[in-house]
Every structure is written in structure tokens, then in C-alpha cells.
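With one protein chain removed, the remaining protein chains of the complex are shown where they sit.
Labels run A and B following the written order; every chain starts at residue 1.
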Amino acid sequence: MAFTMRAVKVPPNSASLEEARHRVFDFFKQACRSIPTVMEIYNLDDVVTPSQLRSTIAKEIRKNQNVTNPKVIDMLLFKGTEELNNIVEHAKQRHHVIGQYVIGQEGLVHELGSKDQGSSDFLKKFYTSNYF
Amino acid sequence: MAFLARALRQSNSRLSSRCPAVAASCRWISPTAAAGSPEAGAAVAPADPELPPPREPVGGARVELPPNPEDALEVFVDGHAVRIPKGFTVLQACEVAGVDIPRFCYHSRLSIAGNCRMCLVEVEKSPKPVASCAMPALPGMKIKTNTPVAKKAREGVMEFLLMNHPLDCPICDQGGECDLQDQSMAFGADRGRFTEMKRSVVDKNLGPLVKTVMTRCIQCTRCVRFATEVAGVQDLGMLGRGSGEEIGTYVEKLMTSELSGNVIDICPVGALTSKPFAFKARNWELKGTETIDVTDAVGSNIRVDSRGPEVMRIVPRINEDINEEWISDKTRFCYDGLKRQRLNDPMIRGPDGRFKAVTWRDALAVVAEVLHQVKPEEITGVAGKLSDAESMMALKDFVNRMGSDKVLCEGNGPNPPADLRSNYLMNTGIAGLEKADVFLLVGTQPRVEAAMVNARIRKTVGATQAKVGYIGPPADLNYDHEHLGTGPETLVEIAEGRHPFCSVLQSAKNPVIIAGAGLFEREDQDALFSTIETVAKKFNVTRPDWNGLNVLLLHAAQAAALDLGLVANPAESIKSAKFLYLMGADDISLDKLPEDAFVVYQGHHGDKAVYRANVILPSSAFSEKEGTYENTEGCTQWTIPAVPTVGDARDDWKIIRALSEVAGAQLPYDSLSAVRDRISTVAPNLIHVDEKEPCTISAEVKPPVKQQVSSTPFKTVIENFYMTDAITRASKIMAQCSATLLKK
């Protein structure tokens, strides 16, 4: 129910960068407002605090901060909204949420280590796979 | 109607003006008498728009006309004139003219049989169609290959062949690459008239390699001729007569020849097929990758057929200089060793003696740590038999950077003769052996060491009655040879001129001496080679235009190792090693290794050396990496990856490069081309692929040797032909072969 209301609300295109920017902020607020629901659905109270989740969301949004094309921003927003809807309506599972938003952002790797700081590109690629 | 004609005319003119090539190949019906007559074709061929332009020879082959103009003659094939050397058959003349005539029993490398009759063509003024594979082309012959007579002959022959041929296509392995299928589609009739019972034939047991379904045999006798002429074993024959003819060995005998797998390629139908490959795949599912074989030092050109990540079979490629069209059984059937006993994860041996799988980070960290704890002169690197040049270069660079010079390749003996290239290569070249008229084999059994070189020697002996003298333990060579002796004394006798074989050598125009790489392992190696050089000088074996002094190497990595300078003494290096890096080296003796030495094994199979290793680093096998290999005659060749690496394995040189970085002595290259640039500074001949660089400095610059030859007789270097390296030892087919086919 909440999903359908949200889906209808999004207008097709932003007219300008300003409008896109506002829509991004609206999206951020929307996401932060749904954090308590998410924490309850997936039992994340022992794993992470809401402020951590907020910073994660902010980090994700900041990743695309250099985008200037409003249509691209709209597309990213659409994807973000879709992802948010999936999480809120329990279409994901706990390990998805933890893996994607709680633990480090390199995928499902256990070590987020800074072991790779000094190594060259070659070594990094070598550790991943044989073909590069 | 009129506008249609006008439209056609306009379109025609537009067509011809836009694409003149198209217009030239369109046939315009016109009543000119010149159209189609052979004289017009011969005289006007290039310019005449009626006939298509002359075709290239079949397969893009080059025709070498002999220098003397009298030895070339001109014949007309389908109206086109072609110039051919004298002695060509009609079939070869048609090949030069670009016409591929169907055939079953004719093979360009075997003698002519003429029993299938599929190659019948019409020749003017001949009352019957002519078997083109056997008929010599005479000057001015007018050969017609696509007339109704020729076509009817082909349809008739095909009908006869199919009469007794079983309906096995769905279950026959040759389906998809079957000559009978292809030629029946192209040249056969669309229906048969045979309503009787077909005959069937009992299957023969030829061993674990060749599967026989003799009912499918069309009695072309290619296998009989191959076994007699190329393989040298006269085991197969055509028994019986008429429709009851059977190919067989009469008594139950297995095909023990090391070239027996080639009958699988030769047989045009599915009578002789590959037993290990039976029912595994169809040929259209397979992706062929052209690469090089590394099981021996010959470097036969092969095509690895793979389906997904699995190698399904290995078939030969044509390379006139090295292996012609044949490969040995070891090359052909070792591929199932690539699927067994593979190392796929880096492993470290824990304190309880058992291996634990770890990540690359951990493994390399452990190795680097140990490296920093040992003194530089205690570090030894050993390259294996199957190592490619890039990884050997990386190993040498790395060990040198760590402060040690103890890098060696197994099989090169205590004092590798790496100074002059002519001391460790086959200087005559494998193809050059065909020009020899006397062979002296010293301490080498080419039949088990390099089967293709043996085939080439046999070809020369058969063609020119060359004489072969052999010094070594009694061996079964499949050509006539004189067993001169078993040890160095015979060699000394020849050098001093006392042996009766000297007269044969004296009268030879192109003598060849082949020494085996097994001689490298002897202590009197220097004296032996100096004696061999004395013999060479005495009998004019090395001249400016002919270098007949050859060394036959045993492993694929030896030549490149000697070019790159991996020349440490194995005994000393192992004795003093506290850190031993084995790169695929399984056959090096580790008896003298100190108890507390740290051994790193980098390889692709869990073979012998793994049992002593402390860390295992998995690397890729020859079918999975792009590597440079130099064969025994000095020809550099590349392997191309056919399948992906297994598990977490990496390429050899990449592992060493990564290890060097983790250990702090980073090597300056990051990519394959950078490694090859580095190789070009050391051994530039390893960059010139598919080329043989001749040795420029002869052996005369070597200083004289004071050592005496010992009297120990030469021993057989390879005990078991089928199991010589990690891949073949892991292969089940090779195990079956060595259990059943080895000559006891």
C-alpha cells in the first residue's frame, strides 16, 4: 500500500537541475523516515544504529554527486526509489541488507582491509583473478 | 512487358557499372562459339569474361616448378591451363588448378593405392575414366572433372561404397567430420538401390587407444599403408578378399607403435576412432585452438579441441618442418591428465603436516616472510620440464634480485653447455634431417625421446636408404640400423678412425650425428662432447653449408632454459638450499635437500614434489596459458590458451611477479608483452615466433678438454614412454597404455 502510493507520486521528468536536486533531498528524507521500519523488519538493532544507516545512505547518494544531467539524476532516483521500496516491503532478506548497506561497499568481502594500500594495480588484479 | 524489359536493361546496366566484378562473373548466354571451348580458355583465360578467372591451387598451396624448364609441363584442367612439374599425377594437377577431386584411399603422404576409384575423372581420348591419383599427367592432357561421365562415375562409386556400409551415422564418432558423409553429400546420388543384406565384420582389438568398428571400413587401406610406411610396424594387413575383406592383424596383436593414434585421423570413415574420445562430443561443438605440444621437445603443432572448460581431444596441425601431419600417442592422449590431480588453491602445510587451503594474499605473505629470513646464497630456483620461457625469465630475474644465482632447469645436467647455442640444439633442423645420408645416434633412443624426429629419420632411411649407426643400449628402432656399441669406447674408436663404421661416415655426403640430452647428466659430459666434435671435424660433419652435429633434447623447457641462462649446478644448489622454489619441477632429485629447507611448489599437478613442499601455489598448464616454448631445433613457438585455468590458479610468471612485489623486490614488468621485451634483451630469438635462428658460432672456438671419457655404458633415458611428466603421469589413458602397450 505504501509502495503504490510512492510509485504514483514520482513525476516523469525534472525540468532543471534545481528540481532534480530537490527531488534528491526529498528522496533522502523519505529514506531516512523509513529507517525505523527497516530496522524492525530485518532485526538490525544489534547490528547497526540508525545513524550508521543514515550515513550509508548519504554516502551512496554522494557517490553520484558529480552527475549534472537531470535526466540521469531522475533515472538514479528511480532506481533508488525502487531499491527502497524493495527493502521496505520485505522483498529483500536480512543478509542482503546487511551485506549491501552495513558492511563495506566492495561487495561481500570480509576484509575491508587497508592491506592493499601499498600494492600496485598488478597485485590487486592478481588477487582477484587470472585474467586481466 | 516493355517497361519490364526496359527496367531490366536499366538495372543490368546499373549493375554492371556499379560492380564490374559481379558483371564479369555473370554468365551471359550468347551464341559465340568461343564460349566453353578449352582452346579459348587456355589462350584468353584472364581476359575472357565467359569463363571465371583461373582458380588458386587447393588450400592456397604453392607450386614449386623445377628450375629446369624442361621438367615442367602444361595440362588443361576444365579448360584452364596449368603448369605442373613433371611426375605430377592428374589429381595433383587438378589440385594446382584449384579443383579438389574427391578421394578416399589417396593420401598425399602415403603411397598410391588406387583402390577406391572415387577420383575418376574424364580425360579426353581415354576410353574409360581415369583414376587421377595414379595416372601421371602427360603434356597436353585435357582433363575434365565436371562432365557427366565423371559425375556418373563418382555417383556409382559412392553407391557401391554405401552398399555395405552400416547405417551408423548417429552412433558413429566420425559423424560431422566424415569423408564419406561429406563426399556423399557433394558427389553422391540421392538414392540407393541396394535391397540385400549388408555384410558385417568382427571388430578387432587394437589396444586402449584405437577403437575399431570394422563394419564401417571401406577398405581404403590407408591404415595399412600408414603402419607400413610411416610408423614402421607391419602389423595391419588386408585379409580375405572380395566383399569379405577385413583389415586386421590376423593374430590378436595390439598396435604398440607410438604413432598408432594417427590412424584415427587417417581413416576416412568411423572404422578407426579414438577410444578415449568415443561418444564424448561431436566435432561441431568443439572449439579448436591452435597451440603447441609440450610433452616432449619436438613442439608438435596441435589443435586442442575444447568444449567449455574441458579439453575434449587433441589433433595435429600441419607443420611441414616439424611434425608434418602426425603426432605421437603421448601428445594425442595426455589431455585427460589435465583433468586429474589438479592444484587449484594456494595451500600451506600446517604444523600437523597437512595442507590447508588459503588465499593468495596469505600464501604469498608467508613465502615472502621466509624469503627474508634466509641468506641470499641459500635460495635456489628450479624450473620444470613444462615451463615456458616467460616464467623461466621471471624466475631467474626474481632469484637474482634476491641475491642468488642458483637457478636451474631440470634435465640439463651438472654443467649445462649453455655457452654456444650449437651445443644444445638440433642444428640440422628436423626437416633438414631428410637431406642426410648417414646417421650416427649417440646415447639417444629417438623412438621414445622424440617420436616425430624418429619418424623423420625413418622417412629418410626409407626414401634414400640412409645408413644408421646406433651407440647405446639395445633398442628397438623401427628402421634398419647397425648397433655399433653400448658405450663411449665405441665413440672413441670412431673418433680415432679404428671402427668399421668410419668408412661409412667417410663416404657420406651429408652425415648427421645426433647426441641425446641424456648425455648431459654424465660426469664425463665435456669429454664426450669433445669426442663427438672430433668425430664431426674428422668426417666433415660441420661445414659452412651443412651442420650435422645435433643434440636431441628431452623436455620442452630445456632449450629456452639454456637460452635464458638457467645454468646452476643442481647437486650443489639443492645441497645448499634453505629455500627451494620448484616451478613445476617434479623429476629433480631432492635427496640432498636439507631437512629444514623451505620448499615452495608452483605447478599445476599434485605430482611427486608436492609431498615435500611447504607451500603450494597453483599455476596453469600449457593448455591454459600463453607461453613461449622453444623446441629442440631452436624454433620458437607460442601456446595459446584453450580453456580457462582451474580454480584459483594463476599464470606462472604472474605468480612470480606478484611474489616479487610482496617480497619487496618488484620485477619491472606487468604484462606479457613487457615480459617478452625483457626476454628479448636476454635471448632475442625467443621473440621471433615460428622462426629458427641458425647458430652462428661453430663449436671450434671451444677450448680443448683434459677430461677422459669414462667407460660407463650409455643408459636408456626414458624408461616408460607414456609417463614422462606431470601431465602424463596423471593421465588414466597413459596408465592404460603403459600397462598394455609397452614393449617388454
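Methods note: a residue touches a chain if its C-beta (ideal position, glycine included) is under 8 Å from a C-beta of that chain, and two chains touch if they have at least 3 such contacts.
Rule of thumb we're sticking to: contacts and distances are computed from a predicted model.
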| item | value |
| --- | --- |
| Protein name (UniProt record) of the chain left out of view, among "Exosome component 7", "NADH dehydrogenase [ubiquinone] flavoprotein 2, mitochondrial", "SKP1-like protein" or "Ribosomal RNA-processing protein 42" | "NADH dehydrogenase [ubiquinone] flavoprotein 2, mitochondrial" |
| Among the chains presented, those that the missing one touches | B |
| Contacting the left-out chain in the complete assembly, out of B:Leu167, B:Met197 or B:Val701 | B:Met197 |
| Contacting the left-out chain in the complete assembly, out of B:Asp78, B:Asp235 or B:Asp563 | B:Asp235 |
| Hidden partner interface residues of subunit B, rising order | 196-197, 199-202, 204, 234-242, 244-246, 248-252 |
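Going forward, only the chains that are shown with their structure count from here on.
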| item | value |
| --- | --- |
| Centroid spacing, where centroids are CA-atom means, of subunit A and subunit B in whole angstrom | 57 |
| Subunit B residues touching subunit A - in the complex, by the definition given at the top | 359-361, 620, 644-645, 649-651, 654, 657-658, 661-662, 666, 670 |
| For the subunit A and subunit B complex, residues of the former touching the latter | 115, 119-123, 126-127, 130-131 |
